[in-house]
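Only a single protein chain was left out; the remaining protein chains are all shown in position.
Chain lettering (A, B and C) follows the sequence in which the chains are written, and residue indices restart at 1 in each chain.
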Amino acid sequence: MADTQLLLGLSFVLFALGLVGVMVRRNALVMLMCMELMLNAVILALVTFSLETATLSGAVLVFLIFVVAAAEIAIAIPIVLLLSRQRSSLDVEGYDRLQG
Amino acid sequence: MTTPRKPHVRRQYWNEPTMGWWERSYLLEVARGLAITGGVFLRNMGKWMTGRKGALTAYYPEEIRADYAAGNRGKHILTQRPDGRPQCVACNMCATVCPAQVIEIDAAFDPDDPAHPKYPSRFEIDYSRCVFCGFCVEACPEDAIRMVKETPDLPGFDRDRMWLGKEELLNWQPHADVAKPYPVRPAAEPGRSPDA
Amino acid sequence: MNAPDFAISLVYIAYALAVLLTFGAILTWVERKQAAIMSDRIGANRAYVRIPFTQVKLIWLGLFHGMADGLKLLLKEDFKPLAYDKLAYALGPWLAIVPVLLVFAVVPFGGTLDPGRLFPSLAEWFGGRTYPMQIAPIDAGILIVFAFSGITIIGAMLAGWSSANKFSLLGALRAGSQLISYELVMGLTVLGIVLIFGTVNLGTIVERQSGTVLGFLPAWGIVYQPFAAVLFLIAGIAENKRIPFDLPEAESELISGYFTEYSAMKQGVFMLSEFIEIAVIGALFVTLFFGGYNLPWMNDTGFVFPGGHAVPLSHGWVVVLQLLTFLGKVFLLCSFQILVRWTLPRFRWDQLLRFAWKFLLPLAIANLVVTAVALWVQQA
Partner (left out) sequence: MTIDQLLVYFFGACALLGGVLMLVARHPMRVALALISCMLSLAGIYAMLGVHVVAVFQVLIYVGAVMVFMVYVIMLLDVRDPSFVRRYSRMLLPGVVLGALLAGALGISAIRLGAPAIQPGAGAAPSYLVQPFSVEFLREYWLHFELTSVLLVAAVVAAIAIIRSGRRSDG
């Protein structure tokens, strides 16, 4: 059995990477993918906890996260499609119409 | 702003297939099509397995088609004199008349045969270009070139193989029809010089 | 994992690779020859191998055409286009072939192997352990199949996108939407089988297909689920992009679709993966619906016919018979796919997607519901 804390650390680092990605990248699609990375990190943490506590609930929660991820991508991608069709750009810094 | 699109009118064709709803549903028809092709496959496979030929096509070079027309003439031959020398006198008339210009003749002088001193030292036909029109046979004054029913053994990986030379053209299976008896003429009078 | 397990795994992997690659090479020839025989022709018969220093040419009905093709693809110039993305371009063929090969890892190609009984001199080393003839007897069998075939989609899409060619891009778009649509259908049809046999482990599914129903029918999946079998086969042929569904690589429209810009062995890998996929789809179909390695009335000790007449067989013969049965069934399925490919006309693009979503998918769901209700009634 691998070191629990190592897996947890990997999960934290991946989550931080995803967060940094969402914050610093300009491309909307890349930001979406970084959010997927954050979800993946959470899944890793959940699986680790589930193994550690010897209960199934962590793994079950993973499945619910899968569904959430699918739903999220199903809504986010059409929004990105529409945005890019309006501006013909995926650059989030161009989307400043709401700035008032 | 945008021009209204013309309504799409489906063209009616005279040979429009008529299909019932069952055929339109495409299900049974798929099975029927598979049955037809599968049946053909099984029948042909059975023929192959039992040592018969399950195909309509021929192994081309190994197998000569059985259904050539009766009048088909596929190969040239040079007729021979009784002593085996070609009857050709190298007059070049066949080469002149040939529409595809495939016959090449080099004439040579043979002092030992005063009756026919001019003979072809080289007689070649390029079968890759020959159109098998038979004009050479018509043009020959000496009945030296004829066409026979065989087909030359041409297919190969090399275009040079499609040039047939004098030896191949003389090397025919002598039929009664082709081996024409050559009337033996007296030798030319001595003193008349043969023209070179 | 100890040494005997490791050795057995190696043997299995070698066997599976040999079978798959042989199928890939042979099917190129079978496809041409069968098409020729179906249309009253002779077919490929020119390639030969000459025994060195003699004039003896082995033609063997043109069997060496597959080898000649492979050699040609290996020796051709590997023409590299100005790819849009070099990494994705290089990755495409690999993502196309590796998952296809990996799918075979969960397919059982024989019953239980007892190496101790097969080789008495090694019995001590093996210590009486038996091995199911399956590279990875994982309980998530079918799920793994679908997981891997999802990766092939990405391979096709990467290949098409990175080629910087509009035909490739169109082919990739078509490949993506077609494969996703039909994978859904495939998954839903398989669920019926999963309901009936109560497991997703392919090994167990095959084991439950031995024996008979109603006394005379072999207890194969196709007997329980004939409808799902047809749907699965349709979806399977669509999954490996062959002719009624070959829109992603439609020669007449898109040159050769998403691998237009590939040449030499890279293109060969795509072709090979397609032919291997025929065999893999055949193997999956055999596993799910045709009883895998089972022959009617055969069990681990020999044949037991309905009249009570028994023909006992030694373990070695049973193993060989099971392997051969599996291979034979897979070959029949491959041949059937080739028959379909040379019979049916192609779909149009909109028809293809409409067929998947408006015809196959409702049918698959209906089949699933009917199966579930029938099982519920039976259990109640």
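Things to note:
The rule is short, and it goes like this: a residue touches a chain if its C-beta (ideal position, glycine included) is under 8 Å from a C-beta of that chain, and two chains touch if they have at least 3 such contacts.
Being a predicted model, the structure only gives us computed values, none of them experimental.
The chain not shown here is in contact, across the full complex, with A, C.
Contact with the omitted chain, checked across C:L21, C:V49, C:A68 or C:L91, is made by C:L91. Even with one chain removed from view, chain C keeps its contact list with that chain: residues 1, 85, 87-88, 91, 138-140, 143-144, 146-151, 153-154, 157-158, 160-162, 169, 172-173, 176-177, 180, 183, 198-201.
Where chain A meets the omitted chain, the residues involved are 1-2, 4-10, 12-21, 23-27, 29-30, 32-34, 36-37, 40, 43-44, 47, 50-56, 59-60, 62-64, 66-75, 77-82, 84-85, 88-94.
Following the convention adopted for this analysis, only the chains that are shown with their structure count from here on.
For the pair chain A and chain B, the distance between C-alpha centroids works out to 74 Å. In this assembly, the C-alpha centroid of chain A lies 35 Å from the C-alpha centroid of chain C. Between the Cα centres of chain B and chain C there is a gap of 48 Å.
Contacts with at least two other chains are made by no residue of chain C.
Under the contact definition stated at the top, not a single residue of chain A touches 2 or more other chains. Residues 34, 36-42, 45, 339-340, 342-344 of chain C are the ones that touch chain B when the two sit in their complex. Contact residues on chain B toward chain C in their complex (touch as defined above): 30, 33-34, 36-38, 40-41, 44-45, 48, 54-57, 59.
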